[in-house]
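A quick write-up on the structure given underneath.
Here the complex is missing a single protein chain, while all its other protein chains stay put.
We just call them A, B and C in the order they show up, numbering each chain from 1.
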Amino acid sequence: MDVFDRLKAAAPDAWASYVEHDFVRRMGEGSLPEEAFRTYLVQDYLFLIQFARAYALAVYKGRSLADMRAAQAGLSAILDVEMGLHVRLCARWGLSPDDLEAATEETGTVAYTRFVLDAGAAGDLLDLHVALAPCVIGYAEIGRRLAEEIGPGLATHPYREWIGEYAGEAYQELATSARRHLGDLAARAMTESRFPDLARLFAQASRLEADFWQMALDPRGPR
Amino acid sequence: MDVFDRLKAAAPDAWASYVEHDFVRRMGEGSLPEEAFRTYLVQDYLFLIQFARAYALAVYKGRSLADMRAAQAGLSAILDVEMGLHVRLCARWGLSPDDLEAATEETGTVAYTRFVLDAGAAGDLLDLHVALAPCVIGYAEIGRRLAEEIGPGLATHPYREWIGEYAGEAYQELATSARRHLGDLAARAMTESRFPDLARLFAQASRLEADFWQMALDPRGPR
Amino acid sequence: MDVFDRLKAAAPDAWASYVEHDFVRRMGEGSLPEEAFRTYLVQDYLFLIQFARAYALAVYKGRSLADMRAAQAGLSAILDVEMGLHVRLCARWGLSPDDLEAATEETGTVAYTRFVLDAGAAGDLLDLHVALAPCVIGYAEIGRRLAEEIGPGLATHPYREWIGEYAGEAYQELATSARRHLGDLAARAMTESRFPDLARLFAQASRLEADFWQMALDPRGPR
Partner (left out) sequence: MDVFDRLKAAAPDAWASYVEHDFVRRMGEGSLPEEAFRTYLVQDYLFLIQFARAYALAVYKGRSLADMRAAQAGLSAILDVEMGLHVRLCARWGLSPDDLEAATEETGTVAYTRFVLDAGAAGDLLDLHVALAPCVIGYAEIGRRLAEEIGPGLATHPYREWIGEYAGEAYQELATSARRHLGDLAARAMTESRFPDLARLFAQASRLEADFWQMALDPRGPR
């Protein structure tokens, strides 16, 4: 059992509330309302910007040049690749770059992103990466599970692009590498007496991810 | 019109959504369910801990010894005075210190507190205090308005302690001094071209405060 | 062997270069030029301001209310007690508060203080306290050793106030408690694979402390 599995095992309810959330289930069934998915896409774009800041924080906090280069590769992947992919995906769902720029962060987006950034600013790299893990590693788990459940029907599934991206080999490898990195960080700065704090951090991050899905299902009021 | 008034004028809807929130209105009318108030009290206790961290951040970021001493007085007031008052208020509403310690931060609590801390970590002291202003200065405005509306009936009002504290002279003076401090910070580092960013920050903080009230009204599910 | 002893044992040369520095030896012998001591006093005043910021950072980074209160006690001790003592000591050496305010930080002061603050900002509380240890705990060791060497002659020794303060019971207890705290932090977040990084941090901090003494001995040029 690696650290990621231990963290999940220590927070089974929080983890289930996230990876088995209604949003995920309905996306898999293809019954997720398009409007909810669009809301998600817009907030996820705003999420990515803060996510890039988290990787910049990891570069700043790097203890070695190797650490810094690895985090910088992650930062560059977000700013130079993922955001472009996301903008294109949004375009296919009728959302223009202007729509994205004009959007305001919802409370659920603020909560998870600033929680991660604060955990990283106040703690060490291990805290930062534990707080990021539900997102970085969890999306790979969700994507793969949905792809397996859907099977050959994926080619015509309404959410094939999202599922295909996270179930795809490139993302699965990225998650495997993030998982190994988490193990390396834990081998350095995790003792058994620290584990409960990390488990609480992971549980809270998982609940905030669940609320991020929920936010997309909730009816929008004017802000 | 001082800076605080300008910020409110630039974000009238967000400000109204906060200071005229249903939670506030029903507290004034005495019709707020006790359970909602208890939920609020517990989350506000967790809020205070993060609030203390924000003042510690202000000490760390102080440019002069005078700055540092002022922020340290605020930090000390929270840790040494306000938290004790809060614990006693909670006790009168049937909430023990153990209840407070055992509580988990709700998404709305995480959102506003970490938003403030991140605004302060990423920005300067002006950003930090603009993000804090809806809370520090806004509570004085809400308390005074409710006290005026209620008038002599306050003595037997179910929420007389909360309203009395924030309408009271001590808190009103604290808010006046916070407002003057905000003006001083703005005189130093605010230009007209920066104002729109600060107004956006203030609007977002106000919306997050509104969601903090809302959180107490929403039915609790198991977490 | 507690963590502090292990850190010293891992960096014997750096530690000796600090605690057995010429400045210390000559202070003990009473042969330290008064001008060097005055230079030291002025820079140490500027050092204290940054030191207070380090404790504010520790409050901000606290993982629990107990952590935060402990760090806040340290912060308050510096701002409310130690700085006053220092100003009075300076006055007896002919240095007015205006002299202190007008002084510019020397490179050696900048180096150690910002090194500590950066270690704390980029790392965790253990990094911060390891970087502070040569100062907080080392001064107790230096003070006690000098007091023992001087013996009854301390009453008329030219540097009796400085030596007496750090050899005194109050400071010795503070250092003992800092040492215990360092042990607690290490029990939580130090593994053997992390130890070499901490030893390097401690060695560098010790060298910077040695250079802080040296700065006071070096002839001053105009700046």
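One rule holds in what follows: a residue touches a chain if its C-beta (ideal position, glycine included) is under 8 Å from a C-beta of that chain, and two chains touch if they have at least 3 such contacts.
It should be emphasised that the depicted structure is a prediction, and the values quoted were computed from it without experimental measurement.
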*What are the shown chains that the left-out chain touches?*
A, B, C
*Out of C:D67, C:E105 or C:D197, which is the one that touches the chain we can't see?*
C:E105
*Taking the full complex into account, find the residue in B:A73, B:A91 or B:A122 that is in contact with the omitted chain.*
B:A122
_Of the residues A:Y60, A:W93 or A:F195, I need the one that contacts the missing chain._
A:Y60
*Using the definition of touch stated at the top, determine which of A:A11, A:V24, A:A52 or A:V116 touches the missing chain.*
A:A52
*Please pick, from B:A36, B:C90, B:M190 or B:A205, the residue that touches the omitted chain in the full complex.*
B:M190
*Extract the touching residues of chain A with respect to the undisplayed chain.*
49, 52-53, 56-57, 59-60, 62, 65, 68-69, 71-72, 75-76, 79, 83
*List the chain C residues touching the unshown chain?*
13-14, 17, 53, 104-105, 107-108, 110-111, 114-115, 117-118, 121-122, 204, 207-208, 211, 223
*Go through chain B and note every residue touching the omitted chain.*
60-61, 63, 122-124, 127, 187-191, 193-194, 197
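To be clear about the criterion, only the chains that are shown with their structure count from here on.
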*Make each chain a node and each touching pair an edge, then name the shape: line, ring, star, complete, other.*
complete
*Roughly how big is the turn, in degrees to the nearest 5, that lines up chain A with chain B by CA atoms?*
180
*Can you check how far apart chain A and chain C are, centre to centre, with Cα atoms defining each centre and the answer in Å?*
43
_On a C-alpha centroid basis, what's the spacing between chain A and chain B, in Å?_
30
*chain B to chain C: how many Å between their CA centres?*
38
_Residue numbers of chain C (touch at least two other chains)_ = 60
